[in-house]
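Note that one protein chain is taken out, while the other chains of the complex remain in position.
What follows is chain A.
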Amino acid sequence: MNQKTIQVEALESEAIYIFREVVAQFEKPVLLFSGGKDSITLVRLAQKAFFPAKIPFPLLHIDTGHNFPETIEFRDRLVKELGVDLIVRDVQDNINSGRVKEETGRYASRNMLQTETLLDAIEEFSFDACVGGARRDEEKARAKERIFSVRDDFGQWDEKNQRPEVFDMLNGRIDLGQNVRVFPISNWTELDVWSYIKKEDIEIPSIYFAHKRKTFLRDGFIWSADDAIVYRDKEEAVLERMVRFRTVGDMSCTAAVLSNAVDIAKVVEEIRDSSISERGARIDDKRSEAAMEKRKQQGYF
């Protein structure tokens, strides 16, 4: 006879509760999947929420076309294992059709362009809830985000007029055309996510671990130099360094950090001792103090 007792830890229990509320309250939910560690963690939590049933919603990947190849390979393998549907929508399509204009210059990035493609996909499939892996500890505008965050037809976030969220009651009532962004790991920190990945032995893309990579330096950041996606001046010398990535965004806006953390245990250790915040290596946040808030108002994740 089984004598084991389970105490689900508070953050995990909360995230599972939120996933179940999503499925109960919405008609067409979707999980926004970037191939990064946060969305991979979400996938594990969704599995846990509905086991032994399959995850009852598809994954949506907005592909900037500038992803690390390791991420895409990983994504396709994971989806196959889980037997869930994957929807991919390409930013490139909107660039080709002229709906959005590609940025140019030294800091050109497709990160901003994702928003338009995401909003198109939401409309195309009539998604009413988009589950994302944003956390409140990432950035100070995100620190203000609710767990159920209502967006209008234009995907806009009305930050000064958010619904009160009391106790664990989540109000998912919306009008036609609106949708809700849902953040089950709102209350997790970067260290919580890494500790969870370690504890659960979750596989993540190899670029999160230290590896040798051709890189160059700019503005104190380390950039990947191994293809044509990241703009580089002739004077910016390429050197092979031992690096890893702390976030897996678009290659054009994600800088690496010097690291010898070749496995998950060493990564957790490194994060614990780290003195640079996670998004410190995200150039899209450095554009201005309010960079994240502005993007969110326009419908960014």
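Convention: a contact is a pair of C-beta atoms (placed from the backbone, for glycine too) under 8 Å apart; a residue touches a chain by one contact, two chains touch by 3 or more; residues count from 1.
Keep this in mind: contacts and distances are computed from a predicted model.
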> Which of the following names does UniProt give to the chain that is not shown: "sulfate adenylyltransferase", "TIGR03960 family B12-binding radical SAM protein", "Cytochrome c-type biogenesis protein CcmE" or "Anti-sigma-W factor RsiW"?
Replying inline: "sulfate adenylyltransferase"
> So which of A:Asp85, A:Glu124 or A:Asp168 would be touching the chain we can't see?
Replying inline: A:Asp168
> Looking at A:Lys4, A:Lys101 or A:Lys212, which makes contact with the chain not pictured?
Replying inline: A:Lys4
>> Considering the whole complex, not just the chains shown, which residues of chain A touch the missing one?
In response: 1-14, 16-17, 20-21, 23-24, 47-54, 136-137, 139-144, 150, 159-160, 162-169, 171, 173-175, 186-187, 189, 191-192, 195, 274-277, 280, 289-290, 293
